[in-house]
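Removed: one protein chain of the complex. Kept in place: all other protein chains.
A and B are the chain letters, set down in written order, and residue numbers restart from 1 in every chain.
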Amino acid sequence: MDLTAVVARMAVRRPHVLVVEVPGWGRTRMTAERELRRRGWVPANSPADADILLTCGTPGPEFSEIVDPVWDQLPGPRVRIGATEGDQVPGLLDGSRRALLDGTVQREDAEARTAAAGGTPDEHGDMDHEDMDHEDMDDGDIDMPMPGGIGLAEGGTDRDGLDLDVLQVRLGPVLQHWPAGLVVRCSLQGDVVTDAAVEVLPAAGWHLDRTHDGAGALHGTARSESARYCDQAAGVLALLDLERLSLRAIRLRDAVLDDVPIGKVAAEVERLGERLRRSRTLSWSVQDLPGVHERLIALLDGARTALLGDADTAAPLRSPAAETERLERIPGLITGLDVAGARLVIASLGLDTAVVAAEGSDRG
Amino acid sequence: MSGYLNILVMLLVALLVAGCLYGVARLVTVARDPLTSLPFQSGWEPSEHALSRYHARYYPLAMLFLAFDVEMLFMYPWAVIVADTGIGAVIEMFVFLGVLMAGVVWAWREGALRWT
Partner (left out) sequence: MADGILQVGPLGTVIATVLLGVVAVLAAGFDGAVGARLQGRRALPGAAAPVWEGARLLRQRRRTIVAADSLLWRIGVVGLLVVALLKVAVVPLGAWTVADLSVGVVWFNAMDVMVWALVWLVGWGANSAHALIGGYRFLGQALSYELPLMFALTGPAIAAGSLRVGEVVAAQEELWFVVWMPVAFLVFCAGVVAFSVWGPFGAAAGGDIAGGVLAELSGVDRLLLLAGRYALLSAGAGFAVALFLGGGSGPFAPAWVWTLVKTLAVLAILVGVRRLLPVVRPDRLAEVAWIVVLPAVLLQLLLVSVVVVR
């Protein structure tokens, strides 16, 4: 047996998966994450880290245009899969592992990419060049070719009056522990957000997983709402790298979805909330970010109240208008913070981008 | 001197280990040439190169650090002789450190240790 095959077999024991959630398919993503955890596979936090790109849901055209370049950034061996229903995931993952193992296909893929890259870099560069707004450039040297067709950062005065470069960096939609479809266009000086604008990329169709729960739709809605809150709390805790607590919130999320008796889960949720309320390390580490600790606890309160409400009636969804208003508060909240703080603030808001995206795709 | 000779050998061994890893990777990788990619920006194309004049918010702290760091130059030789020289050396050093620490407290009150 040759070395390559032996290494390949070992290499596919623990693939890393970059999961992309389309607004409305949170439930599918949760099921996928759970399946990854069961298998001991690793959620990736960047394309460089990933072997498998898993898209949960059907992205709209704009969203697709974002996911395709991400796929181009996976180093390879690589596999791209898409799931709309949670129960597709195990089969898709099994198939991905086989595809990763297939050395011939993967080598061909790599060669094809090399060939494609060899043919087009100029064309690629020129295209970007036309897009650039030369008049805004400080350097003024239009004839100087920019490497890769990407411009240089421009200067801007920072809060201390220093002339420092500004980077335009978009956070989202492909980002771990991030609201589905959310895009925050940030102007960064260093890692400080000096300006921000928000949008949500919609799905291809109207799809809200919470009305999608099948027979027990109404019953499922209360549970789905609660699960979403738990999931969002887990995201904040994961950003803080509090792994144990984050996993606890995720277990609760899964228990809520698993039809575990409501009283039992609600008690557990309350216990976790109490733990977070009292945690000194937690409150110290977000002390400089007003509201984050409180909102994190509020997320768990939300999870509990959703369960304690009448299980037979639907938990009221947030109205798109209210949710849009919350989204529009983001720039004001994060301007002046660094990226780490901004991520924590955004995660703690518990945004329901699916409601906004659904409306957006309705209009479109 | 042979100590430093061994250090040199260690450096070579270390580079050899790294080289071997690259060699093994060449043997078993799916493609030997690296993939040329755009930097990851949540799926968007970067609008400018990331290499830029970065706003390091901690520059006042860096100044403070330098002052203290130079002090370390005295600390090491002092550590070797303090037991022989006696209490005088201790007093001198800690008065010096106390002065530096007073500077730190002043900088702290001026807000040099807070960035946000």
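As a convention for this text, a residue touches a chain if its C-beta (ideal position, glycine included) is under 8 Å from a C-beta of that chain, and two chains touch if they have at least 3 such contacts.
For clarity, every value in this text was computed on a predicted model and none was experimentally measured.
Enquirer: Tell me the shown chains the invisible chain touches, ordered by label.
Expert: Answer for the hidden chain's contacts among shown chains: A, B.
Enquirer: Which one touches the absent chain: A:93, A:169 or A:297?
Expert: For the chain that is not drawn, the touching residue is A:169.
Enquirer: Who touches the missing chain here, A:110, A:183, A:198 or A:357?
Expert: A:110
Enquirer: Which one touches the absent chain: A:87, A:274 or A:288?
Expert: In the complete complex, the chain left out is touched by residue A:288.
Enquirer: Would you write out the residues of chain A that touch the absent chain, in ascending order?
Expert: 4, 7-8, 10-16, 37-38, 40, 45-46, 48-49, 51, 73, 75-77, 110, 147-148, 150, 167, 169, 175-177, 188, 190-191, 238-244, 247, 281-282, 284-285, 287-288, 338-341, 343-344
Enquirer: Name every residue on chain B in touch with the hidden partner chain.
Expert: So the residues of chain B touching the unseen chain are 2-7, 9-11, 13-15, 17-18, 21-22, 24-25, 28-31, 34-42, 46, 49-52, 54, 56-58, 61-62, 64-65, 68-69, 72, 75-76, 79-87, 89-90, 93-94, 97, 101, 104-105, 108, 113-116.
As a working rule, only the chains that are shown with their structure count from here on.
Enquirer: Residues of chain B touching chain A in their complex?
Expert: The contact residues of chain B facing chain A are 27-28, 30-31, 33, 35-38, 40-50, 52-57, 115-116.
Enquirer: Of all residues in chain A, which touch chain B in the complex?
Expert: 3-4, 7-8, 46-48, 66-67, 69-70, 72-73, 75-77, 103, 106-107, 109-111, 113-114, 117, 121, 128, 146-148, 150-155, 158, 162-165, 167-175, 183, 189-192, 288, 336-338, 341
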